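Quick one: this structure, given as structure tokens, is what I'll be asking you about.
Every protein chain but one is kept in place in this view of the complex.
The block that comes next holds chain A.
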Amino acid sequence: MMYFSGILKSDVTDASEKVVGRLKDILIKSQDGEYAPLEFLVIAGKGGGLFYIPYGETEHISKSGVVLRRVWDKLERVTERPTGCLSLVDDIYDQQIMDINGARVVRANDLRFAVVDDKMRVVGIDVSVRGLFRRLGLLWLDVFHLLKTNLIDWRDASPVRGTLKIGALASNFHRLHPADMADIIEDLHLKRGSKLVGYLDPRSAAKVLEEMDEETQKKFLKSFDPGRIRQILDNMSTDEVVDLIQSFSKSDAAVYLSFLGDERHQAVKKLLAHDDDTAGGLMTVDYIPVSLDLTVAQAMEEVRKFSARFRSILYIYGINTEGVFRGAISLRRLLLAKPEQKLREVIKKQKRLPTLSPDDNLNYICDMMTRYNLFSVAVLDKDHKMLGVVTIDDVMRTMRPRA
């Protein structure tokens, strides 16, 4: 088992068994989904100066030191730093590392090497207390072997430092659920966090932002330029935007409102007028309204059109030309109906559906949704015009704001 801490600063001897310098650093080439091979040894020469020796020149590398294959004078050695390489000391050691499988941020306490496919490679990052003790030369203190090594597979981790590396890392980052991404980004410091969000496409960025609490959302938004803010706000769901804008001061809120497109602006403004814990405040305007004259097939087409933009679609809602609510139909029913049937025939009629008015309070909403086993309810004004829907997710959020 070879660790970086064991060989760093150890003596380097050449083929004539003369000590020629000390190991100062190792350069690697990192590629997605691959254990990084060691490329160059950085050696502080005995007579001064830094030398970059290709890894192929080593005969043997172990705790007792590095032995080179040839005599020092005959070696291929470079005095200029090779490009395109990462330095283990500067870029990896002691830096924050994202553990993509565990969805968390840790620090690299030590690195584990092993031979894979005939090459010496970095295979794991030790993030354990044991690694820390090893670095400090205090492992002998652990008489009862209480400390366990905790290695992260190199392929699951990406260092978070500098532009280039973050770009490479964002491609891995996509694999995570937005909620997990948000957790990681919140753990990073603002600067690196916002850089990382910067590498995501606007839709993913918006999703990640939706998963953060309002304070953090605000901090991140403020660190972006207006164009980026506009993109992200455009991709966030309307009720999230409303929550966000509500948490701003009046003057800030006006600024962020102005970033929204006209249609969005109107919708948000309407929602802002309602109290937080009433149906009006909780509801979202991201729902699909359709005319009852459409066929089932046409309705499905509508769903396809909106599906990318909305967080969830459980029902579609029938309205007439004045916007008066006429009924709702679940996706399940829609799926089971014949494509050529008219919606009018299959929709659940308005009279048989419980609905909310904007002033209904949270208690009432909860009671009703539980009683009728509803996943979402339409909110109507006094003329039965449809204003929005309250989904079960909106209600859950009020009970567990941090989740």
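Here is the rule we go by: a residue touches a chain if its C-beta (ideal position, glycine included) is under 8 Å from a C-beta of that chain, and two chains touch if they have at least 3 such contacts; residues count from 1.
Methods note: contacts and distances are computed from a predicted model.
S.K.: Looking at what's absent rather than what's present, what does UniProt name the missing chain, "Sulfur relay protein TusB", "RsbT co-antagonist protein RsbR", "Mn transporter" or "STAS domain-containing protein"?
M.R.: According to UniProt, the chain not displayed is called "Mn transporter".
S.K.: Of the residues A:S223, A:S247, A:Q341 or A:T355, which one touches the chain left out of the display?
M.R.: Spelled out, the listed residue whose C-beta touches the missing chain is A:S223.
S.K.: Which of A:A44, A:L132, A:L151 or A:I229 touches the chain that is not shown?
M.R.: Missing-chain contact among the listed residues: A:L132.
S.K.: Sort through A:T13, A:N109, A:N235 or A:T391 and give me the one touching the missing partner chain.
M.R.: Of these options, the touching residue for the absent chain is A:N109.
S.K.: Kindly note down the residues of chain A that lie in touch with the hidden chain.
M.R.: 93-97, 104-109, 127, 129, 132, 135-136, 186-187, 189-192, 219, 222-223, 402
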